[in-house]
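Only a part of the assembly is drawn; its chains keep their places, and the rest are absent.
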Amino acid sequence: MQLESSQEAVARIPGISAAAFQSVEKELDTSPSLIELRNLNIHYGSFHAVNDVNLSIKQNSITAFIGPSGCGKSTVLRCINRMNDLIPSARVDGEILYHGQDVNARNVDPVEVRRRIGMVFQRPNPFPKSIYENVAWGARINGYKGNYDELVEASLVRAALWDEVKDKLKDSGLSLSGGQQQRLCIARALATNPDVILLDEPASALDPISTLKIEELLRELESDYTIVIVTHNMQQAARVSDRTVFFSLNENRQGILVESGPTQKMFTNPEDPRTEGYISGRFG
Amino acid sequence: QEENVITYEPGDGVSDLSGAFEADGSSTLGPLTEAAIEEFAAIAPNVRITNGISGTGGGFERFSKGETAISNASRPIKDSEAEACAAAGISWFKFDMAYDGITVVVSSENDFVSDLTVEELGNIWAADGGVTTWADVRAEWPAENIELYGPGTASGTFDYFNEAILGEREVRTDYTPSEDDNVLVQGVAGSKNALGYFGFSYYEENQDVLKAVAIDNGEGAVAPSIESISDGSYAPLGRTLYVYVNAEELQSRPEVAEFVEFYAATADEIAPSVGYIALHAEAQQETYDHVLGAIDGSIAPDSDSFGQEDATPAA
Amino acid sequence: MSSELISSASQISKAEYQPRVSARQTIGRIWRWVFFGSTALAIVLLGMLLWSVIGPGWNWLSWGLITNPPSRFPEKAGMNPAIWGSIWIVLGSGVAAFIMGLGTAIYLEEYAEKGRFNDFIQTNISNLAGVPSIVYGLLGLVVFVDLMHMGRTLIAGVLTMALLILPVVVISSREAIRAVPPSLREASYGLGATKWQTVWNHVLPSAFPGILTGIILAMSRAIGETAPLLVVGGASQVLWRPDGPFSTFMVMPLQIYNWTGRPHEEFEHLAAAAIIVLMIILLLMNSVAIGLRQHFSRKARW
Amino acid sequence: MSSTATPLRPDNRPPLNLMGKRGRQRSEEVIRYALIACSLVTLLTTLGIIGILLFEAANFFADIPVWDFLTGRTWTPLFAGTQQEFGVLPIVVGTLMTSLVAACIALPIGLAAAIYLSEFANERARSVLKPVLEVLAGVPTIVYGFFALTFITPVILKPIFPDIGTFNGLSAGIAIGIMAMPTVASLSEDALRAVPRSLREAAYGLGATKFETTARVVVPAAVSGIVASFILAVSRAVGETMIVAVAAGQSPAGQSGASGSMFDLMHSMQTMTGFIAYTFSSDVARGTTAFYSLFGVALLLFIMTFAMNLASQWVTKRYREEYD
């Protein structure tokens, strides 16, 4: 790690030590980009929520979306796997390429897209079924042929929930605490084994230990999966992601992409003053 | 009552008869035909006869399409209906099966009315009769508003009553109609000033709350009773109930023929049990002969003579 | 910025609140009594109705009523063919309406694009709910009996009745489906489920209690309807239980109608007894649905 | 951990094909078309009804001018000769009045009962009362008719309105209301219970009483289902036949003995449905104007309910709250 040179910049961001950055040595810019957003504009009815976003997400990497609340992070994330189809007022313009194919193309099956691109929602939404069923269901519809008990256990272990629920797998997923539900939703997404995992603030209701375990999990998954995570926690973004994307609001309160780049660079040496302001200036 | 003149003996093959056909039509006559079917089922268990109550008009509609073999009617067939039958090539026989006496009733609480002349009844029911209170009928009766109850304007009973009592006069429109005679019973029984009319059986079963009004047809007041209706002295409100039978079905299907014969032969026993009055012996013999002749084809269908004269055999 | 914040914030002053909790609780209590009173009134009214039936009918309940064919003698009269006819009509039309109605509701709520056409169908269905039952009879008469040459048979009755109760099933199922929170659907789609998998595994189980209520109401209606079957079936007396879809049939309310129209008072009592039998049979048929609903509504709460 | 994690290894992901699997898509399409077919049934039913009514009503309107039909105030189609008049207003009013009475009974009592069952009653009471109410929806309507005639009128109404007639629109309306009430109670109860608990929590957390929570959060959130139950109940009231035929009498208001006005609920009051049902199974000969008038009436009723539904849909659209 040759971070010494940017020591000064790092110092500007309290709580983030140089050692916190991971995988800086990865040559990210040459690795292939898996998802490509081009001229993405999203409206809710007449409200222009996201304005002209261009972004590429690299394969087998972790990308963090950061930015103030209401700037369109969830909106962008949800349109990657066409979840916005479900909101009648939402209109998505522009191209979203996944493996070079436009996911909004006419002949693309959104189900196939969502199988490949799994999602953990901002607000935990377990099924009103047992904990076991919550985890097993996604795998079942995806035709998982292996041992379900093992799968459920493995997924729950990875989501750092196993110890807490192993005695009550038959209880309803809704009887869990907020943080437990959040982890249940992560476990559920893992069990379906997608290519890409989109996580919308997966650790917002988690204590530091669980958060750490989830972050560990993400790093572990990175080699096989492509991960996009929305977070408000700068340390988390710094700790876990390879690349960071900063969204913000323009003067018309439309969400825009301000800057994106390798996480280390974003946190130590951002190009845009707004990024710097957001990351360092007002955080403490 | 007179001795039963006809004895029905089921022939050899009757219990082996099979087949299904339908009767439909007036709800007034329905119970009689149903009772005949019920009895016939005991001797010919494989013949499945269904009875329906689509109303006389609805019954004739089905009859004219050939859907039913028998049509129960509380009024004679109308020209338009006979034309429909003719157009569909359906010829028919008409058989008298029983009598009914349209009974004029008041509540048993009513202590002043016991008889009415046809004229008085006509004034009560006519649009131009000028009657609103009992005092308008007879001066000694109280000056209370008469409440009138009667069958629905679309029923055969209503038509018959109007023809018999009013003749050419127009009926008043401000009476309370109901197609359900039990409802009329309720209505009349409920009010001291009410007057209504319906089939004899409904009076007979509710004598505790109703009082029958004797009718004076110029020859003294006659109260409705089995005898007076049967012998024709209860006039002009005694009437005949008929069934129409599809001639071709009757002649080509033994089970239809057998049933109609059975019906004609036993109607006198069945009728009282469902509240109707049996034909008197002569009339029944006439119906029975008419049936036998119709079955063996020696009598031409009544539809042939329809319109030229009154095709009804004299009651 | 923070000075502006404080100045506007200072406008919230405690003095301006008059919570009057106990007064509000009193209002609440009064309303509670209103709600309770309404429920009690409903039960009392219905109890009186029941009593007006059970009182005269009780002594006439007998096995013969259930096992005998109709007769002109009240002591012998039964309604065995009518019971079987009603069971076939209710089950047949219930199943048909359940499938078609649920299918319609799912299509409209989950598949169809929201818009004018959807609204039109919606209006159309509510409108069908208000079409008098006799008009359904006319429809059945023309379409099933005549055009499709079914004749006045059980199958024509079943199909007519199915159309009649369809709107109830559609409307209640639709509302039940609509009440399922969207987040549940998102969760399912997010795992890569197809529309049908989502509907079948998550939406329907959650909506099931409401759907069953619709079925229960629909079956209740089907067993009590007279007018359309008067038109389509037309029978007033059938001595045999139906032996196939193309046999003539009789149903309990028609039998009851027939009996109440008779002059003999005994038949009125018999009709009352028949109504008791009808309600018992209805309760038996509904009990499956009621039990299922109980089960599902305990499970799905969010 | 890595040993238990083996089931999650993405070693055998299928090749990329965003078009989806043919088989699965085909089965989804099949389902979709099956569902479309189901919803076409209701459309075809409507078309069938309209077709039949129009076809037959044409016979009627060939004889009777539409305008006379709609504006006439005397309804005596089954009388003979000059007494026969086809002014439909009295039975339209009869339908509206009895339905209005029924709605005034069924909607508030039904909704209140639904609220009680859903929000106040305990689970045991609820699980008993609700099915009981529903079975009563299955009582043949003719029974309600006789209940009105032999109980509501003489026992309840007579003491209050001494000169009420044996047949009257009021008792029929009340009986229809009682009959339609279980529909409201049962469906509204479902709608209320489907409101997520988090909404109730939000209200309670702000210091709301149970009543405020119910009336101002739960009921508005369930309004879609409640309105649907209202529509079903009112529709049923408008379309109800047997009760009015028995209890309301068969002469249009204003045309029977004692009453003067079309709006007189105290005396006999024929409704459109009562007329249709009665005429259909009557002794009237087919092919006459009198008989065809029933189709004219049925068509008008169809148009009226359609207009009513359009209006109610427009209203609900404005007040519906989506939750979650």
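The chains carry the letters A, B, C and D, assigned in the order they are written, with residues numbered from 1 in each.
Methods note: contacts are C-beta pairs under 8 Å (C-beta built on N, C-alpha and C of every residue); 3 or more make two chains touch, one makes a residue touch a chain.
Source: prediction; values computed, not measured.
**Student:** In the whole complex, which copy numbers belong to the chains shown here?
**Tutor:** A x2, B x1, C x1, D x1
FYI, only the chains that are shown with their structure count from here on.
**Student:** Considering B-C alongside B-D, which chain pair is linked by more C-beta pairs in contact?
**Tutor:** Counting C-beta pairs in contact, B-D comes out ahead.
**Student:** In whole angstrom, how far does the Cα centroid of chain B sit from the Cα centroid of chain C?
**Tutor:** Here the centre of chain C sits 40 Å away from the centre of chain B.
**Student:** Whole-Å distance, chain A centre to chain D centre, using C-alpha means?
**Tutor:** 50
**Student:** Please set out, as single numbers or ranges, the residues of chain A touching at least two other chains.
**Tutor:** Each of 111-112, 116 in chain A touches at least two other chains.
**Student:** Can you tell me which residues of chain C touch two or more of the remaining chains?
**Tutor:** Touching at least two other chains: 182-183, 194-195, 230-231, 260, 301-302.
**Student:** Can you check the complex and tell me which residues of chain C touch chain D?
**Tutor:** 19, 21, 24-25, 27-28, 31-32, 34-39, 41-43, 45-46, 48-50, 52-53, 99-104, 106-108, 111-112, 119, 121-139, 142-143, 163, 166-168, 170-172, 174-176, 178-183, 194-196, 209-210, 213-214, 216-217, 219-221, 223-227, 230-231, 252-253, 256-257, 260, 275, 278-279, 282-283, 286-287, 290, 294, 297, 301-302
**Student:** Please name which positions on chain A make contact with chain C in the complex.
**Tutor:** Residues 81, 83, 86, 88, 110-112, 114-116, 118-121, 123, 125-128, 137-138, 141-142, 174, 185, 188-189, 192, 194 of chain A touch chain C in their complex.
**Student:** Can you tell me which positions in chain A touch chain D when the two form their complex?
**Tutor:** Those in contact with chain D are residues 98-99, 101, 103, 105, 107-109, 111-113, 116, 144, 146-147, 150-151, 153-155, 157-158, 190-191, 193, 195, 224-225.
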